[in-house]
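A single protein chain has been removed from this complex, and every other one stays in its place.
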Amino acid sequence: MIEITNLSKTFTLHNQGGVVIPVMQGANLSVARGQCVALTGASGAGKSTLMRMIYGNYLAASGSILVDGVDVTKAEPREILQLRRETLGYVSQFLRVVPRVATIDVVAEPLLAVGVDGDAARARARDLLSRLRIPERLWSLSPTSFSGGEQQRVNIARGFAHEYPAMLLDEPTASLDAANRETVLTLIEEAKARGAAIVGIFHDEAARDRVCDREIDVSVYTPQAA
Amino acid sequence: MTPLLKVQNIAKFYGGRIGCTDVSFDLYPGEVMGIVGESGSGKSTLLNCLAGHLAPDRGEVLFETRSEGMKDTVTMSEPERRMLSRTDWAFVHQHARDGLRMNVSAGGNVGERLMAVGARHYGDIRDQAIDWLGRVEINESRVDDRPTQFSGGMQQRLQIARNLVTGPRLVFMDEPTGGLDVSVQARLLDLLRGLVREMGLSAIIVTHDLAVVRLLADRLMVMKDGHVVETGLTDQVLDDPQHAYTQLLVSSVLQV
Partner (left out) sequence: MSDYNFAYLDEQTKRMIRRAILKGLAIPGYQVPFASREMPMPYGWGTGGVQVSAATLTPDDTMKVIDQGADDTTNAVSIRKFFEKTAGVATTEETAEASVIQTRHRIPEEPLREDQILVYQVPIPEPLRFLEPSEVETRKMHSLEEYGLMHVKLYEDISRHGAIATSYAYPVKVEGRYVMDPSPIPKFDNPKMEMAAIQLFGAGREQRIYAVPPYTQVVSLDFDDYPFEATKADAACDLCGAEDSYLDEVIMDDAGGRMFVCSDTDYCCSRRKAGFVGAKGTAFEEDAA
């Protein structure tokens, strides 16, 4: 489902004397349906960078990233958008939404985007929000005013609303209480069970051991500073 | 899927100065493209060339017309182009007063495009106008008020209703949230996002506000001194900018 071959990444800082920083070289990764792969490595090793490249958020310098047959490194913006809409979900650590939109609609939006009708989408959103223990009285409010932990759970609900065949999870269990952590892990297991290919970053080792089939240490792809 | 709009090598010069040059891109149905750059970067010149308000000195603007397929709007006859701009195109101005008739009621403003394409039943026109006022969150009771009695945000929403009533397929927007309070901006952005999705609109949005494009635009085009310096997926361009100017632009945004 996700096939990464010989991927490298550099940052060029034009406004700081044109410094070129190589951050990744020769990365390879393959994730099949129903598999969950954890990215490991110290802070700054490039875990998030790799996730972002898979999502098309960062440009690759060379190599290829095939997601469901689409090479993200070469695809047109609209192809990547279609991929993100239908195939590739991403739960980031931060919630980014239009102010003023109700939580329930924030969560339902990915479903509306793939053509699910409004009632069905909101039903699914309600189900996820209650599983993640967001009090019902908050559903009609914008999540921009929520606490950090609530925002993260809204973000997870949104990420799991549509059943993406491939998912990227960036610290999905960080700063969650035990009950919500359990819910998220269950959601991940459900996703795997229906055949989703998952790439995740988990600092929570117990969580990693429970849901991940393999670990990839990203630091082996970090170029040695010259 | 064929593009709705195919822009090829557009250039516009003001005497010896470059307005914009070598601009090419394809816009697909349902896509929203943002054009960012500082004042004088050529983004408004480009938008005006695309929307038929300015005649480019070079290049083609091919639009997928309903009856004749791809057609160059630069060389098509003026009546045809003006017909497009009343039906399949919409243009949302930065200043609502440039896009509204200030001495005509809200209902008349929304109804004008319908009447322009031949609607001759008062009751139907009024019903549609009221329906559209509702969709842009303007109360029905304001249908006979003039835009001069509206707040800035309401005027802008009225302008959007007036533009979308004929079900256009391509919307040009020039700084649609410029000059509005941030709270009003957020409401407008939310509204625009909803309409874009519901109606499957394609849109080209010119702005210097990076937050606006992040929320509204699928793709981004960065302009400087009349040239396109970078294009790509909006979040990719903003999070991993490749060109020196884009990096400067992104790093110059004030954090709140």
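Should a chain be cited, it is by its letter among A and B, assigned in written order, with residues numbered from 1 in that chain.
The rule is simple: a residue touches a chain if its C-beta (ideal position, glycine included) is under 8 Å from a C-beta of that chain, and two chains touch if they have at least 3 such contacts.
Since the model is a prediction, treat every value here as computed from it, not as a measurement.
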Checklist line | Partner chains on view for the chain not depicted | finding: B
Checklist line | Residue of B:144, B:181 or B:198 touching the missing chain in the full complex | finding: B:144
Checklist line | Hidden-chain contact residue, picked from the options B:30, B:107, B:168 or B:232 | finding: B:107
Next item on the list: May I ask which residue of B:55, B:115 or B:253 touches the chain that does not appear here?
Entry: B:115
Notebook entry, point to check: When the complex is taken as a whole, what residues of chain B touch the one chain not shown?
Noted result: 78-79, 82, 86, 101, 103-105, 107-108, 111-113, 115-117, 120-123, 125-126, 143-144
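In the analysis below, only the chains that are shown with their structure count from here on.
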Check: Once bound in the complex, which stretches of chain B touch chain A?
Finding: 28, 31, 186-187, 189-190, 193, 197, 214-215, 218-219, 232-236, 239-240, 242-244, 247-248, 251
Checklist line | chain B partner contacts - residues on chain A that touch it in the complex | finding: 11-15, 52, 56-59, 77-78, 80-81, 96, 98-101, 112-113
